[in-house]
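After the structure tokens below, expect a handful of questions from me.
Every protein chain of the complex appears in place save one, which is left out.
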Amino acid sequence: MDLARKVVAHLTAKRLSVFLEPELAEGIKEQSLATPLRKMNPEMLITIGGDGTILRTCLGIRKPEPPILAVDIGVRGFLTEVKPNNALRAIDSCLQGRFKLEHCVKLASKVEGRMLPEALNEVLISPDAPVKLLYAKIWVDKTPVAQCVADAVMVASQVGSTGYSLTAGGPVLDPRMDAFVLTPICPLAVFHPMVFPASSTVTIEVSRPQKTFVVLDGQHREALETESPCLTIAKSEYQTTFIRFRQNFYRRLESRMLFYRGGRG
Amino acid sequence: MDLARKVVAHLTAKRLSVFLEPELAEGIKEQSLATPLRKMNPEMLITIGGDGTILRTCLGIRKPEPPILAVDIGVRGFLTEVKPNNALRAIDSCLQGRFKLEHCVKLASKVEGRMLPEALNEVLISPDAPVKLLYAKIWVDKTPVAQCVADAVMVASQVGSTGYSLTAGGPVLDPRMDAFVLTPICPLAVFHPMVFPASSTVTIEVSRPQKTFVVLDGQHREALETESPCLTIAKSEYQTTFIRFRQNFYRRLESRMLFYRGGRG
Amino acid sequence: MDLARKVVAHLTAKRLSVFLEPELAEGIKEQSLATPLRKMNPEMLITIGGDGTILRTCLGIRKPEPPILAVDIGVRGFLTEVKPNNALRAIDSCLQGRFKLEHCVKLASKVEGRMLPEALNEVLISPDAPVKLLYAKIWVDKTPVAQCVADAVMVASQVGSTGYSLTAGGPVLDPRMDAFVLTPICPLAVFHPMVFPASSTVTIEVSRPQKTFVVLDGQHREALETESPCLTIAKSEYQTTFIRFRQNFYRRLESRMLFYRGGRG
Partner (left out) sequence: MDLARKVVAHLTAKRLSVFLEPELAEGIKEQSLATPLRKMNPEMLITIGGDGTILRTCLGIRKPEPPILAVDIGVRGFLTEVKPNNALRAIDSCLQGRFKLEHCVKLASKVEGRMLPEALNEVLISPDAPVKLLYAKIWVDKTPVAQCVADAVMVASQVGSTGYSLTAGGPVLDPRMDAFVLTPICPLAVFHPMVFPASSTVTIEVSRPQKTFVVLDGQHREALETESPCLTIAKSEYQTTFIRFRQNFYRRLESRMLFYRGGRG
């Protein structure tokens, strides 16, 4: 909160327009700056929080997304870039153009003709309650790939490959990989994680149970109650873009891998 | 249904008293034989179905449990013993005393002073919704064992070691092992399955999230809504007893392992 | 042997020139057709055997490689295409131009300035004896990726992703993926399989032990006895090309996955 106040003051002093997510605006008594996420159209977006904050923000914001400067508070994140005490300095670097952009592919998914919000990390499909098995057929483009009997199954992006997918046994995808991973959770029969080109469309046709959930980035849940729902997942036309000062995927991986799972919980 | 009718006729012809679970009694128009599971006190119990049927029956029946003759229909089960076309012959063998008994340790669990139904396969604790992390401290007797950050965590019995626990990476316990397995699902940090003597009490103290579920044998769910609930799991004083004609754990394991997960779904 | 004789007769009757690997020529008493693998320059190559036969042949043959028609005998292979009793018919289809070609990326590796034979499935580096740990630093292009402490570490091609790498926990790469997998065996610390673009160069610098082996496709072994040897692995300029009548990676995967590990043993 304090940090949010400082950031607002810092930006206002530079005569920049500041928009605040309404709940935050309320929290720091800056209601006049409140703008719903859906209506913001900023040149740059600052998140203060962990990976969950980033993931929720990306699910909610207008497309195309502005670049994100992600300030870390509390918990160590994998997606975040800047420690709180470096936040103002990092903002100044941004304003002076001293930064790199990391572009991240997002996942566009569709159920019964309806588009879902776009996911940055992964799209998961699971029964509506714990300890139920999901029975599904999986296609990649027009090719049947596998029958899946498992707790759940997910498609993760390159960025998401270091998140939930990793804890379920999926591989790490190098940042240059334009690919998705299909990762089952506790499969009943042998079913290995599979890597596909990001130009593919993955189709998951659920045969059982009747009630399932699609969960996007561990943040957005949606119940599917039609008979044998069919979920398709493909590369989005939009990206999430992070402001980075050092581009160093493997160092982040090394230091944070053990502790991280993309914004969950 | 047909098989149930035949079994009833077969037993009645031998002047044995038959009690039917009310829904089944209704189904085969033998309402006069209907007795709620809780009120039955038979010398022997016949289940017709898969492992799920057995697990549900064991959760519901009065203790101590009578021996179970498990007839398999449709799907291949791990706990079942007899194919439908051998059912009547198997019943005759039982009546003539030609069978072995397989005694299976059960799991007695307690939450906030309240005993839960006894589980045959496993007791699982999980957040109330998919893709949330469970944070818990785990003790064995008075020894702190691990901090668990995972999708869920379970304690499985010897019998349950070939069920859900196996698909989450747990070991197979030899039938002579008087032991439990503690198995996490998709742990965030390194957390290996652990094997404890069945004389231990395992305590799982949840710190997050606020709403969790205890799931017994994939059949009985119970919401925990107190702050930081504490679940203890120990060996039950009761057992489940199966009627077996050949005692052959490893052959069953070999032929069914790939297809089985104890009565789920 | 019988099949080899039939194939020779079938081809000779069509007035085609036939060359035989010398040991086989000896075996079927056709010494006049014997030509060392290194000296053959055929338009098409027929292998009769399992995946091991194919892998050994590809390691030994002149580059660029001719297309391979792989006849399966005995054990079920993943790379083979034709059952023995369809062999002559398959040859006729080839001669009539009714086939597809499957092109497979190969791995070119270099140790201390010396090129090794090109591998189709994987390049593995391991201590010289069982139960010793390998300590190595791994780079991808110029980026340090990980410290590896494990039984061994391998780089597998797309084709090799369904071989040894899979049994060590690596993912399946879709046939359209132009990528490699880096897979450790029994890593001591957390080290997940990683997927890289096939345009990368992977460098493995061994720090311990002093004696290590590079093993190519489980067939060719080479002792490294220099201090801290450095192995680099990149995409070869050559490919292995298989003659296929139906292009169906996922059906082969489904039916053979459980039984296969690329030509080992």
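Letters A, B and C name the chains as they come in the text, with residue numbers starting at 1 for each one.
One rule holds for everything that comes next: a contact is a pair of C-beta atoms (placed from the backbone, for glycine too) under 8 Å apart; a residue touches a chain by one contact, two chains touch by 3 or more.
The structure displayed is predicted, hence computed values, not measured ones.
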Which displayed chains the unshown chain touches: B, C
Absent-chain contact - pick from B:Y135, B:F196 or B:F245: B:F196
Full-complex contact with the absent chain, from C:L11, C:I73 or C:L133: C:L133
Hidden partner chain, touching residue among C:T35, C:N86 or C:T167: C:T167
Contacts of subunit C with the absent chain, listed as residue ranges: 124, 126-127, 129-133, 135, 150-152, 164, 167-168, 185-190, 208-209, 213, 215, 218, 221, 258-261, 264-265
For subunit B, the residues touching the chain missing from this view: 140, 143-146, 166, 169-174, 176-177, 179, 181, 190, 192-197, 200, 249-250, 254, 257-258
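Going forward, only the chains that are shown with their structure count from here on.
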Overall pattern in which the protein chains touch one another (line/ring/star/complete/other): line
Central chain (by mean CA position): A
Centroid distance [mean C-alpha coordinates] between subunit C and subunit A, Å: 38
Subunit A: positions in contact with at least two other chains: 190, 258
